[in-house]
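Starting off with a structure, shown below.
The complex appears here minus one protein chain, its other protein chains still in place.
We call the chains A, B and C, going by the order they appear; numbering starts again at 1 in every chain.
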Amino acid sequence: MKLTLEKQFQLNLKKNKLKFSVTVTLKKDVLDPQGKVVQNTLVNMGMNNLKNIRQGKHFEIEVDENDIKIAQKKIDEMCKKLLVNLIIEDYKINKI
Amino acid sequence: MKLTLEKQFQLNLKKNKLKFSVTVTLKKDVLDPQGKVVQNTLVNMGMNNLKNIRQGKHFEIEVDENDIKIAQKKIDEMCKKLLVNLIIEDYKINKI
Amino acid sequence: MKSSVIVFPGSNCDRDIAVALEKMQFKNKMVWHKETSLPKSDLIVIPGGFSYGDYLRSGAIAGKSLIIDEVIKAANSGCLVLGICNGFQILTETGLLKGTLLRNKNLKFINKNVNIKVINNDTKFSNKFKKDEILKINIAHNEGNYFTDKNHLEELNKENLVAFKYCDEKGNINEEANPNGSLENIAGIFSQRKNILGMMPHPERMVDEIISNRDGINLFSSLLN
Partner (left out) sequence: MKITNDIVEKHGLNLEEFSKIKKILKRDPNLLELGIFSAMWNEHCSYKSSRIHLKKLPTKGKQVIQGPGENAGVIDIGDDDAIIFKIESHNHPSYIEPYQGAATGVGGILRDVFTMGARPIALLNSIHFGEPKHPKTKSLLNGVVSGIGGYGNCIGIPTVAGETKFDETYNENILVNAMAVGHAKKNKIFYSKAKGLNKSVVYVGSKTGRDGIHGASMASAEFDENSEEKKPTVQVGDPFTEKLLMEACLELMKDNSIISIQDMGAAGLTSSSVEMASKGSLGIELDLEKVPCREENMTPYEMMLSESQERMLIILEDGKEKAAKKIFDKWDLDFVIIGKTTDTNNLTLKYNNKIEGEIPIDALASKAPIYDRKWIRKKPQKNKVNIKELKKIKIEDALVKILSNPNHSNKSWITSQYDQMVMCDTAQKSGSDAAIIRIHNKDKAIAVSVDSSANYCKSFPLTGGKQIVCENWRNLISVGAKPLAITNCLNFGNPENKEIMGEFAECLEGIKEACEFLDYPVVSGNVSFYNGTNKKNISPTPVIGGVGLIKKLSKPIGHNFKYDNSILLIIGKTFGHLEQSVFLKEIYSINEGMPPEINLHNEKNNGECLLKLINKNLILSSHDISTGGLIVSLAEMSIGSNIGAKIHKPKKLTNSINYFFGEDQARYLIEVKNENLSKVYKILRENNVFYENIGITQSDFFEIENELKISVKNLYKINNEWYNKY
């Protein structure tokens, strides 16, 4: 009996949770020192046909929310307020 | 005439390039100090229904290659050899 | 005693450790990372700094350099290897030491003098220290938050492979005395055979009274013992 209740509770929780991924990349034309060094290293390691590599950030975010639109808006706000440096970075939000 | 040749050449070049994204995330049981601080900050900023946030890395990689399978294999090799610390990180490769 | 200090692009404590080693009468050589063989040495030191700018993961790219294969060979045949700060990070990236160094828990670079306690004084690196001796040593890092899996942590404790732990002035090992979030306040560990030491604090900064103190001296004199 106790178990079932708990399970039900968890299910409810699950239902309220939405998960997103955010990808943050440096804007075009902005220097990417890390990408540059990683690229050189890979080429030195023999990966000759590597053309270009750029490094960015990735976030996985879960929110307690069941309206996907509202959730998305929240995530967007987080990006603008903290996760992304809008002056040098772009970002993309995806539902996962 | 000259122009067309050049254009063709560029087209060929384009064709030979394949682009992938790689997402690197910390394994489940590895502590994520960055994610944790970001989460606390967001909650302090009033984002109450934030459940969980984890931070990872994102790479955009272009290779000179026209066989997608071979390209994918190359990217996998880059991940294993350098981009990912397999002891603490997982990764995913996507064609973009 | 002969020592070699490996220099990577971006190493920046290479001169500091060389000065300390020479002061302690080691015969020291600097070895550029592109070299493919090591001079004959009793001790190999991987110094602190920002090899390859700490880009990707600190220590990751240096861990793929040519000379590292030689370091691994030497270590496996029992040569003494000391990795300080970025050197510790490089050693974990090569797999010579287990675990990893994550971002400091406050996500900030930390430079200050901290207290550390000598946990195992029965090694080549620590025999001149007293057990539980408290040292005041400088730390300077972004990623010093030691993390490892349960099994390895158990092994570290069971086989006495923890070298130093962060503590307070009185020697208490607690959360307040932990500057960076390290698991169980770990500041340095040995490899299973105890011929490799990785540590975040900088002993080479503590060999000169005018600049700081002499709490790092015994690490070097242990090696000479």
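Simple rule for what comes next: contacts are C-beta pairs under 8 Å (C-beta built on N, C-alpha and C of every residue); 3 or more make two chains touch, one makes a residue touch a chain.
What you see is a predicted model; the values in this text were computed from it and never measured.
Asker: Going by the stated contact criterion, tell me the shown chains that border the hidden chain.
Answerer: The omitted chain makes contact with A, C across the full complex.
Asker: Which candidate, C:K2, C:K27, C:K108 or C:R193, sits in contact with the chain we can't see?
Answerer: Among C:K2, C:K27, C:K108 or C:R193, only C:K108 touches the chain that is not shown.
Asker: Identify the residue among C:Y55, C:F88, C:F129 or C:F220 that touches the chain left out of the display.
Answerer: C:Y55
Asker: Using the document's contact rule, name the residues of chain A that touch the chain not shown here.
Answerer: 27, 29-33, 36-37, 40, 85, 87-88
Asker: Take the complete complex as the reference. Which residues in chain C touch the chain that isn't displayed?
Answerer: 9-10, 12-13, 15-16, 19-20, 48-50, 52-55, 108-112, 138, 140, 142, 202, 204-205, 208-212
Throughout what follows, only the chains that are shown with their structure count from here on.
Asker: Compute the distance, rounded to whole Å, between the mean C-alpha positions of chain A and chain C.
Answerer: Using C-alpha averages as centres, the distance is 34 Å.
Asker: Report the inter-centroid distance (CA atoms only) between chain A and chain B in whole Å.
Answerer: About 11 Å separates the centre of chain A from that of chain B.
Asker: Mind pulling the residue numbers of chain A that touch at least two other chains?
Answerer: Where chain A meets two or more other chains at a single residue, that happens at 38, 41, 45, 55.
Asker: Residue numbers in chain C touching 2 or more other chains?
Answerer: 56, 61, 64
Asker: Would you tell me which residues of chain B are touching chain A in their complex?
Answerer: 17, 21, 23-25, 35, 38, 41-42, 45, 47, 49-65, 74, 77-78, 81-83
Asker: Would you tell me which residues of chain C are touching chain A in their complex?
Answerer: Per the stated touch rule, the residues are 52-53, 55-56, 61, 64.
Asker: Please name which positions on chain B make contact with chain C in the complex.
Answerer: 29-34, 36-37, 81-83, 85, 87-88
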